[in-house]
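One chain of protein is taken out of this complex; the other chains stay put.
Which chain is which? They are A, B and C, in the order written, and residues in each are numbered from 1.
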Amino acid sequence: MPYLSLTEEEKKAMLGEIGVRSFDELIKDIPVSLRDPKISLPSSLSEPEVQDLISKLGRKNTSTKDALSFLGAGSYEHFIPAAALEIVGRQEFLTAYTPYQPEASQGTLQAIYEYQSLMTELTGLDVSNASHYDGATSLAEAALVALKHTDRPKLLVARSVHPHYRETMRTYLAGTPYKVEEFGFNEDGNFNREEFVAKLDATVAGVIFQTPNFLGLVEDLEGVSEKIHANGSLMILTSDPLSLGLFKSPGEWGADIAAGEGQPLGLSMMFGGPYLGYFVTTQALMRRIPGRLAGLTQDADGKRAFCLTLQAREQHIRRERAGSNICSNQALCALAACAYMTLLGKKGIHEIAEINWDRANYLRNKIAGLKNFEVDTMQPIFNEFRVKSKKSFAKIEEKLMAQDIFPGVALETFYPELKDQFLVCATETKSKEDLDRFVEALAQC
Amino acid sequence: MPYLSLTEEEKKAMLGEIGVRSFDELIKDIPVSLRDPKISLPSSLSEPEVQDLISKLGRKNTSTKDALSFLGAGSYEHFIPAAALEIVGRQEFLTAYTPYQPEASQGTLQAIYEYQSLMTELTGLDVSNASHYDGATSLAEAALVALKHTDRPKLLVARSVHPHYRETMRTYLAGTPYKVEEFGFNEDGNFNREEFVAKLDATVAGVIFQTPNFLGLVEDLEGVSEKIHANGSLMILTSDPLSLGLFKSPGEWGADIAAGEGQPLGLSMMFGGPYLGYFVTTQALMRRIPGRLAGLTQDADGKRAFCLTLQAREQHIRRERAGSNICSNQALCALAACAYMTLLGKKGIHEIAEINWDRANYLRNKIAGLKNFEVDTMQPIFNEFRVKSKKSFAKIEEKLMAQDIFPGVALETFYPELKDQFLVCATETKSKEDLDRFVEALAQC
Amino acid sequence: MLISQDDRLSFEKSKPGRRAVSLPKDRFSGEDSLKNIPKGLLRQTSIGFPEMSEPDIVRHFINLSRKNFSVDTHFYPLGSCTMKYNPKVNEWAARQEKFSALHPLQVEATAQGMFQILWELEEGLKEISGMDRFTMQPAAGAHGELTGMMLVRAYHASRGGPTRTKVLVPDSSHGTNPASAALFGYHVVEIKSNSHGCVDMDDLKQHLDEHVACLMLTNPNTLGLFEKNILEITRLVHQCGGLLYYDGANLNPLLGIARPGDMGFDIIHINLHKTFSTPHGGGGPGSGPVGVKKHLIPFLPGPLVEQTKKGYAWASSSPQSIGRVKLFHGNVGVMVRAYAYLKTLGKEGLRKVSEAAILNANYMKEMLKDTFKVATDGPCMHEFVLSLKSFSAQGVHAGDVGKRLLDYGFHAPTVHFPLVVPEALMIEPTETEARETLDLFIQAMKDIALEIATDPEKVKNAPHTLPVRRPNDVLAARKPILSYRDQVREKALAAEKMLPTTDCRLQTSD
Partner (left out) sequence: MLISQDDRLSFEKSKPGRRAVSLPKDRFSGEDSLKNIPKGLLRQTSIGFPEMSEPDIVRHFINLSRKNFSVDTHFYPLGSCTMKYNPKVNEWAARQEKFSALHPLQVEATAQGMFQILWELEEGLKEISGMDRFTMQPAAGAHGELTGMMLVRAYHASRGGPTRTKVLVPDSSHGTNPASAALFGYHVVEIKSNSHGCVDMDDLKQHLDEHVACLMLTNPNTLGLFEKNILEITRLVHQCGGLLYYDGANLNPLLGIARPGDMGFDIIHINLHKTFSTPHGGGGPGSGPVGVKKHLIPFLPGPLVEQTKKGYAWASSSPQSIGRVKLFHGNVGVMVRAYAYLKTLGKEGLRKVSEAAILNANYMKEMLKDTFKVATDGPCMHEFVLSLKSFSAQGVHAGDVGKRLLDYGFHAPTVHFPLVVPEALMIEPTETEARETLDLFIQAMKDIALEIATDPEKVKNAPHTLPVRRPNDVLAARKPILSYRDQVREKALAAEKMLPTTDCRLQTSD
């Protein structure tokens, strides 16, 4: 084991010095029947062998760098600035624990504080936590906050919210007295306003929308928050954070909580994680926030200092009365997002959103010209949109895969009625040639 | 330009504050006829575009990770510990200048000092410099040291020294009064002892051997240093430093200078550079060493401190009377080698050498069994050996390349008489399956 | 002001017009197309991100990092957190584009290498823990616990019978245990520790009835003791129809030595970010795979990996599955690291790790026991707890000693946990530390004991040599300033009312 320091001699010496004859004396509390289990594992590999193995396994994958990918649906291919990668790789960030000792953790604490600050700017809300596991769990926690805050039993959720978010929420609430009700979307993909209004009754704790929704459409939420608030419920919004560089923020829509997935903010797709659950809310809900908060204060000399704060909400203080059970969060991912947003800066965040829109819009217009595919070019989108195919999507996928193109995500898996429809995503990573090549390939289908 | 801080407003303000009306006033010394040259360059690329371009260019290469490579001949494929890569990537090492301000550079200085210490251990000699450009230039400098130290005009060089080293040396000495003479190698690849002895006359300043030599053979240098020293000349040895984990060190062979290429010590092949010229010599030649030296001393409080020392040898003090003109060296490569050697440790350096030998030896024995190829299994080698083919090497190479195998380096390029012979190298990076696959492919030729 | 110690926020370093990352200028849709977006959908408010150049941003963050203690720079004996060395080859592995650039919804055939890692990692965890199947979804220990509670509920529900509403946890348990159970609607019942620091068997028995859904236990417990009655405990709980949940945060001393599965646990989570050496990243991400015995497999969140004739694939969900607990497949990046570690460990490495972890802890305990009171008797496992109650006379608390250790160049041990020990200082050296390091720490502790006797104020006011002194956390909680916006708001308000701001530094010299 290359990571151990004690040599056999040292072990012997140390055992002797503490007056123990054999190691087994130290584990005498372990019932003999339990000891020395037969474990079947391959032999230890040396580092060259590990590197070799990892490289070999890597070669068994076709990554989105090897192929031309239009996959989105909750995980997005974006450019990550090299500087952000270096910052996240800094050993003092990477190998530190939670900043429970603020004096020895000002680096992490200030970075979290800056992350929180950036997220409040981006969402237009007041208070951000230091991160949650991912978009799905963060949204589930938002649901719990609404249920507890309003002391009402029901959540109303748009069916156009990411299916995995909705599933996670259901898992979180199954077996509890809380209920989840859904309202659908129209043929065009926008949420069904009538159904939403009809279901908004006095039992509703909170209403959850996603914009851009799972089908890629930017929802028009005009008047929605007024209705929700008039009903005494909370409005919860989940959005691709990059889209907020172009489209109305949760704050502008009047949301009480913005909770969702921060992966587009400089995190690699990594087959699904680690990602970044963001959670931003209003001053009124501050003390209900799940997870850690970094705050600004003074040190004993009156100098600016940062520390974790409002810890009385948390499990390590409050145990079974804690608002959430979260302990380890996604700190390093929040740092990545913090570095990413800082590197983009005030102008860049708008530009990147615009470029995403531009790529998707261009591609959608091109696909509109194909005879075997149908898109609705009138609907506002961000970087993703729905394509209806006149032929079997499975066949199309097969054909395109053979050309190293990942055409998109089949919608039927999530909405059985949307047969042969698929989600196509185009971000700033796609050049005009890339997009044209895709269109060309589709045209051949 | 993402790397500039000054905004247009700031520029204007600063110009104003220093009382200058327009930027052009600052460059008034530049003759107008020279100004604003027409420069034809492509437009600036943004970072996503640069990343994209680099990835695309990368894909146009078949690297030794994509193929099965048996190329050696002065640049070797070795495993590099991940820890070494992280150490070299530390920003405070990477973005520091030469440690001219020792108080602000103790990190770099101690690392250099440790590198020097490791190199003396490895070579069995007394004093190592902080690095030279590469093996070829380091050896050329060693030649210059011998010429100056003995005040004799001629160098005697084994023809089995790396042809590029010999060419570089000739380039360095062309147009000077100094001469280079060579002595050949026998049919079996070992240096021609008779010729060496015959040419060792009173004009010889130094004799240069390589072991393992360019053909991969470990030379038997028994009695050689005695002859050279009896003649009043210096013995200069160049070796793959990894081979010293198994084979006699320059110190043991009685060499005065060990100078050569340190790339096998944890540096990537990188298409030929940056590499690491090592230069280690005896106490007697200390003040003739080219390049920087880090030394141990005390600070004003009597505490241990490191600084660059014996700088009176160097160009920035001595100008035209300096021993060498080197200024920037290969510091970061020396750091990489330092980390690599430290990670290998006392046992590892022997083991890695043994494993290299094992792989090459196994492969050579296997090839010995093929009917179209000939190897001399009696000759001692390290990780490289010569194969004689009965068929055209060009054809063999073509066949193997089609199977993503790089079979080795053609010797004819360097020694016209060695037609259809090639150098095959096998390091610890090759598994048994890799070697067997190669043998199988050769067998099909 | 030293640039390298410039602690202004990025926001405070901002200057209008500066840019860092550059972005492509080309637009494919034509300039005007943006105008087709309905105005009502467009953002109207500006986004107050800082404006800085790339060089200044890099310097900002690199210098921030230098204010941290970390495993790579300091000894970090934080009890219950297993701050072992995070091998660099694991980081290297996780950075490979061939993994990092995989989309979670890629066609299975295009990600076989990734699947193999998930599969083999699960196989390894099964062997090491003695469980039958794992879900890799949970993002951390607490998330695993929550998942575990869901499994408990689903299991009992599937079997009918009495409604089981109680979850038992020892009073020494980690806060996430009761919090996870409560979050999911369970009634949490604390079981007392006996005078030795283990589960009080009488108290346990008193609470055992047909309403017990589950007992959550970490073993060794948070005092560093192996629950020697473990087989009796699991037998009793099973007897009354309850399940046993194992909090795997303390698995590090058991590799190759004993398995939770063999002890009788039905459900277990493993903190890959502890025992499997993945870095903590300043608080996360972790990974908390949950393993179960056969009878609970049908309830696991889906999808799980399966081996088919065509290679690895996602198995279709069991109808009894509780459903997914996470957006995609879990914190895969952490799993790649853990996989590399598992391969390095191999069969031979397991026991070596745990033996060294146990030996290091016992060595420290023995060397410190004459100066400090150890909370437990006899040998410990991978960690131990001191009780610093005796220093209360000098007004010195465990936390003060932790802070003073910072001045000595050591990260503080865990303080004031477990709650059952007054003035607890919980020390976990891990197996990757050298004896010399332990000796230095031991000496520092002894020096501090002396300081307490001679100059207690020095300890009470520690640290003295760090970037900041003790932050006022009462002020932080009373007047929360949680973002730059809050700061600006507070400043404006203070200016208006002529009051001092919390953020004094802004008022003084910059």
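Following the convention adopted for this analysis, a residue touches a chain if its C-beta (ideal position, glycine included) is under 8 Å from a C-beta of that chain, and two chains touch if they have at least 3 such contacts.
From a predicted model like this one, the values you see are computed outputs, not experimental measurements.
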Visible contact partners (per top-of-document touch definition) of the missing chain: A, B, C
Options C:Arg19, C:Arg59, C:Arg337 or C:Lys365, residue touching the unrepresented chain: C:Arg59
Residue touching the undisplayed chain, where the options are B:Leu332, B:Ile367 or B:Leu442: B:Leu332
Residue of B:His149, B:His350 or B:Lys399 in touch with the missing chain, whole complex considered: B:His350
From B:Glu86, B:Asp256 or B:Glu384, residue that would touch the chain that is not displayed: B:Glu86
Touch residues of chain A, complete complex, unshown partner: 1-5, 7-10, 44, 46-49, 81-83, 85-86, 91
Chain not shown, touching residues in chain C: 1-5, 13, 15, 18, 22, 53-56, 58-59, 62-63, 66, 69, 71-75, 85, 87-88, 344, 408-410, 432-434, 436-437, 440
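Note that only the chains that are shown with their structure count from here on.
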Selected interface, B-C versus A-C, where C-beta contact pairs are more numerous: A-C
CA centroid of chain A to CA centroid of chain C, Å: 19
Rounded Å distance, chain B centre to chain C centre (Cα mean): 45
Touching two or more other chains - residue numbers and ranges from chain A: 47, 51, 55, 65, 81, 86, 89-91, 428
Shared interface positions of chain C, touching two or more other chains: 18-21, 23-24, 54, 58, 62, 87, 89, 91-92
